[in-house]
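All protein chains but one are shown at their positions in the complex.
Up next is subunit A:
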Amino acid sequence: MDLTYTEAEEQFRRELRAWLGANIPDEWTRPGFWESLGDDESFRVRRDWERDKALAGFAGIEWPAEFGGRGGTPGMKAIYDEETVRAHAPRTVNPLGLAFLAPTVMAIGTDAQKKEIVGPLLRNEVIWCQGFSEPGAGSDLAALSTKGVRDGDDFVVNGQKVWTTNAVHGDKIFTLVRTEPGSQRHRGISMLLIDMHQDGVDARPLKQMSGASEFGEVFFDDARVAATDVLGEIGDGWRTAMLLLSFERGASGIGQYTEFRRQYDEIVDVARRLGRHTDPVIRGRLARVLTELECLRLHAMHVLTQVEQGRDLGFEASMTKLQWSETFQDLWEVYDDILGEDATLDSLGELDLRPLHAQAMWSRSVTIWGGSSQVQRTITAERVLGLPR
């Protein structure tokens, strides 16, 4: 057992911490700051800041240097995830591009794609969206019906995608499109890389129950994309998508742990202000969440160990997702119960509750996106435990 990081990794932590300390204004750490900016301004500020961070060498931590990455270790990536949360760094504006598209391009992209996609993505010159879910294809992704019809050197695309993160700010979208007419389920799909700045693409924000608009809808109406702008083979998009999603497996959950552990302390503060921290029922429920948070931290160390040992985590990512998302939701349910009859109020005396409510609302979404808890349980039961389909 060795729960320490190497000296090189700790040196990386010091450098990152110093850079974050010098480049995150105090007001950014104030609760509610980002909400106060509005979606567009928040996005612009974060985009610029993240570009500067990349130029300072704190992006693509575990990517090879040939792709502009830092060539770091899995431990450095874990440290990065931990320290950025600890420093109240803004959330990335390119989450799906960085976590999913870039590693897929590095693995199976053409030389031209590697050159054109990875570097600009790292510097936030191009914001990438993911076009997977459709109104009729949510958990059942293979039911997707967005069509691409060959027209000379192009595909002409028609259909609709939904729950698209950063839809209105996106520049390009990696999109699952049915390119073989009449094909069923997993067959005949291609992953097309579509430019969103064209007349045939219309991105609209979706207002969420929290009032924010992180997601949107993307409509394709005779949108055009060159047939060469396909990731993987034409007609083999399902396989490309599965490879792409597999890059979630190495994610340890340490970033989530760090964030939720801080929120636990914030919620305990609220309980203290209200004198609810001595209520044995509330204490028991907080302790139950703390127990799960500790387990999440240990699970993150387990995942990191497996990655460092070069072991295939298989379908363990489903367990990681279940553990963090369900725990996060439980945490904010305890918050509501601490407030009791005041649960829906905007403020309590001097305390502005709205930033806390925003987290509580967000917690309802995390057990749906990225594979719902029900889908994760089915995967765990069938692929890990071996129960019959």
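Here is the rule we go by: a residue touches a chain if its C-beta (ideal position, glycine included) is under 8 Å from a C-beta of that chain, and two chains touch if they have at least 3 such contacts; residues count from 1.
Assume contacts and distances are computed from a predicted model.
For the chain that does not appear here, its UniProt entry gives the protein name "Acyl-CoA dehydrogenase", which is one of "Carbohydrate ABC transporter permease", "Acyl-CoA dehydrogenase", "Spermidine/putrescine transport system substrate-binding protein" or "Fe-S cluster assembly ATPase SufC". For the options A:Arg17, A:Arg283 or A:Arg364, the residue in contact with the chain missing from this view is A:Arg283.
In the full complex, subunit A contacts the hidden chain through residues 1-5, 75, 78, 264, 268, 271-272, 277, 280, 283-284, 286-288, 290-292, 294-295, 298-299, 301-302, 304-306, 308-309, 319, 322-323, 374, 376-378, 380-382, 384-389.
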